[in-house]
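Only one protein chain is missing; all other protein chains are in place.
Showing chain A:
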Amino acid sequence: MATAELVLGLLSSGPAHGYDVKRGHDAWFPDSRPLAFGQVYTTLGRLERDGLVEVVDKTSGGGPDRTVYALTSKGRDHLADWLTDPVPPAWGSADEVLRKLVAAIRTGGDAAGFLARQRASHLRRIRELRETPADDDPTSPLVREYIVAHLDADLRWLDSALDRISEQRGAHQ
């Protein structure tokens, strides 16, 4: 799960402290499990260590710790790369595709471009599976058909997402 990149996305609109990041995440994904505070702070610590975020304000005293984090330029580049790259099609990859799509829309990224690249990535994977030579294992075609069927279902969702984004873009023009 790409929690680190989502945290970068949540910080892209401006500096925030851990509590805001957690609240922002839960608002982006209201139907998924809320992000644990512990995970937010661990992630922010790791991102700071890697130079992707920096501490821009810190107040401590009687109340709770109020460390405010901001994206560094390295963090902004990392986020842009993540939002550009399609997700390698594999079992469970649809979840990350959804996360990237939501993050791209929320941060003003090129969501339609991402979906088109993701669509191409899924189609390439279907062709690879179709071109895999048959072997003696009787379960191989079953596994391949299972994966192709799931990639096909992902593609149908990607299509409707593309159409919905195009409609929204048309409505706003």
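The rule we apply is simple: a contact is a pair of C-beta atoms (placed from the backbone, for glycine too) under 8 Å apart; a residue touches a chain by one contact, two chains touch by 3 or more; residues count from 1.
In this text, contacts and distances are computed from a predicted model.
For the omitted chain of this complex, the UniProt record lists the protein as "ABC transport system ATP-binding protein", which is one of "Sigma-70 family RNA polymerase sigma factor", "Cytochrome C", "ABC transport system ATP-binding protein" or "Fe-S cluster assembly protein SufB".
The residue from A:A2, A:V68, A:I105 or A:V148 that touches the chain not shown here is A:V148. Panel shows chain A; residues 112-113, 116-117, 119-120, 122-124, 126-127, 130, 148, 151-152, 155-156, 159, 162-163, 166 of it touch the chain omitted from the view.
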